[in-house]
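Left out: one protein chain. Kept in place: all the others.
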Amino acid sequence: MSARDWLLDESPNSRMQANAGRFYRMGLALLRNPLAVLGALIILLLIATAVFAPWIAPESPVGQMLDRRLLPPSSANWMGTDELGRDIFSRVVYGARITLMIVALVAIIAAPLGLIIGAVAGYFGGWVDKLLMGFTDIFLSMPKLILALAFVAALGPGIENAIIAIAITAWPAYARIARAETITFRSSEFISAVKLVGASDARIIGLHVVPLCMSSMIVRVTLDMAGIILTAAGLGFLGLGAQPPLPEWGAMISRGRVFILDQWWVATMPGFAIILVSLGFCFLGDGLRDVLDPKQAGKS
Amino acid sequence: MPIDFRSRDGILRFFRVLTGFVLTIALTFLGLLAITFFIGRVVPIDPVLAVVGDRATQEQYDAMKIAMGLDRPLILQFVSYVGDVVQGDLGRSVSTNRLVAEDLARVFPATLEMATIGIIIGVGLGVPMGVTAAAHQGSWLDQGIRVLALLGYSVPAFWLGLVGLALFYASLGWVSGPGRVDIFYDGVVDPVTGLLLVDSILAGDWEVFRNALSHLVLPAAILGFFSLAYIARMTRSFMLDQLGQEYITTARVKGVSEWRVIWVHAFAPIRVPLITVIGLSYAGLLEGSVMIETVFSWPGIGNYLTVALLNADMNAVLGATLIIGAVFIGINKTSDVLYRVLDPRST
Partner (left out) sequence: MTPLLEIENLRVSFPTTQGRIEVVKGVSFTLGRERLGIVGESGSGKSMTGRAILRLIRSPGEVTAERMMFDGTDLLSRSERAMRPLRGARMSMIMQDPKFSLNPVMTVGAQIAEAVRAHESVPRRALANRVREMLEAVRINDPDRVARMYPHEVSGGMGQRVMIAMMLIPRPDLLIADEPTSALDVSVQAQVLDLIDELIVNNGMGLLLISHDLNLVARYCDRILVMNSGEVVESCDAADLHAATHPYTRGLLAAIPRIDETRDVLPVLDRSAWSGT
């Protein structure tokens, strides 16, 4: 029996085989979607760039060389140099670390928060549900960017506060999804069976409800990544996110704004990096949705 | 069922929907106020210290704290905050030294004008693109529109604004640069509506109109691109839903032309959900204008907000947040209700 047959076995012998088979089938389905593959490659590129930044970047992201300010792109400086003579390509490469950190942290904060709130609301129903979802809906109907701006204004500029502010505006959507998913199987037989065995509510939510919400959460988080990157870059652009000399892409565009008419590359280059990475997440998210959430396939 | 205004039941149902609508909108506004109130309290800047200065004695400090009402329980402070806002009192801006409410009334029309032109562009191009993509599902045309729409989710608005300025203003000279109108024309026409295009038409001053239009077209087009992306994507998915329906086959069986199948049979049922999408998108544009206005030095509410942010002018920040939030919520909930009132099928 080949590995492939083992993975595609219609009647798996173990839970591990079933899971491995599911992931294998999903992987196969993803591979058939060229845009999803492209998206996955872009994100792998982002991760690799972030991890190997010191080896990829030809220069330090903060090393100033004032005798070569604002040079156009050339074979020595692929993306030109900025107003302090720093190599823009090197800064873009190091910027991948900041972007990756922001999206990872926002996902780590917002997704579990929304997941727990939504799962609890959906599982218990009644007034718990009404209260939690009322709260969620109020947050959901606020303009996200404006809310993030106001939070950062209150908390003070800086990358940590930017991450917190974005996470605060991101969780309600996840709570809605988790609740909707939970309600579909709340009264199903297997949940009743686990209850009969005597499992606590916390155990049921943690071990049975949450895992079943995972696939739609993954799809939604991936699709949201582009928005998170844009918001973070926007905060950086307004001077409220990452502070100089951090090579954050939005902040770099902000610095280049003054030179946009004559030295266009200073502001333009980091923008291409933002577009590439956001597009990667969009492509992958679209592909993941087609695979994981077929009833939503082809929609919004 | 559509609301039937001819019958007594229909009118009763309309009032039921209306009451529910007023209730949720009131609750959401209260939530918005709670958030801005909360943000105002977590500011690390001590509001009392900001007034009395750091050389005040403890007695002076305490007296001012009582005078400002900050010694009362939080809930009472919140109630008086809500009372102030309801009466239109948003406090005074420290950077402009005017009432925030007055400032907002002055800058809002500029944003409204830009967002309105933006949504017209977004709807005018986005809907036909979405319909075309769905009608040719899987074709290269469809893929192209899909990628264009995804770009709308991936391109930073402020970056596109900068690149647009560099290209269409600096290099090609097709449009005018930042600002709402050339300084030369500033204040030439009386502000009647605050919408410069409308005011210049009212004044019959075509020179100002042309100038204002050449300033407006680029930021509005960029804003329109983002709503186009969203609208085209939603239109496409609605249309795909429709084109798979049995009554589309019925129409084809009747020998109806393909154009009519798409634009009458498939498109008619999605008009109502599209209203919601367009409403959401319009509200989103008010938000998106923050970045665009900053880039284009557009004297609207977004620019006002970012200037206030950089000056840590909290009254102005919270006032602008409140107004944008309120308009955002208002448009959202209204399109929700419109959907329920207009949908000829079920509610």
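In order of appearance the chains are A and B, and numbering begins at 1 in each one.
Methods note: contacts are C-beta pairs under 8 Å (C-beta built on N, C-alpha and C of every residue); 3 or more make two chains touch, one makes a residue touch a chain.
Because the structure is a prediction, the values reported are computed rather than measured.
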Chains in view that the hidden chain touches are B
The one residue from B:Ala251, B:Leu280, B:Val295 or B:Val327 touching the chain left out of view is B:Ala251
Out of B:Leu49, B:Ile120, B:Val192 or B:Ala268, the sole contact with the unshown chain comes from B:Ala268
For subunit B, residues touching the missing partner are 1-2, 245-247, 249-258, 260, 264-265, 268-269, 271, 344-346
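As a convention for this text, only the chains that are shown with their structure count from here on.
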Chain centres from averaged Cα atoms put subunit A and subunit B apart, in whole Å, by 25
Listed in rising order, the residues of subunit A that touch subunit B in the complex are 134-135, 137-139, 141-147, 149-156, 226-227, 230, 233-234, 237-240, 250, 253, 256-257, 260-261, 264, 267-268, 271, 274-275, 278-279, 282-283, 286, 298-300
As the complex stands, subunit B meets subunit A at residues 27-28, 31-32, 35-36, 39-40, 42-44, 150-151, 153-159, 162-163, 165-166, 170, 233-234, 237, 240-241, 283-284, 286-288, 290-291, 294-295, 305-306, 309-310, 312, 314, 317-318, 320-321, 324-325, 328-329, 332-333
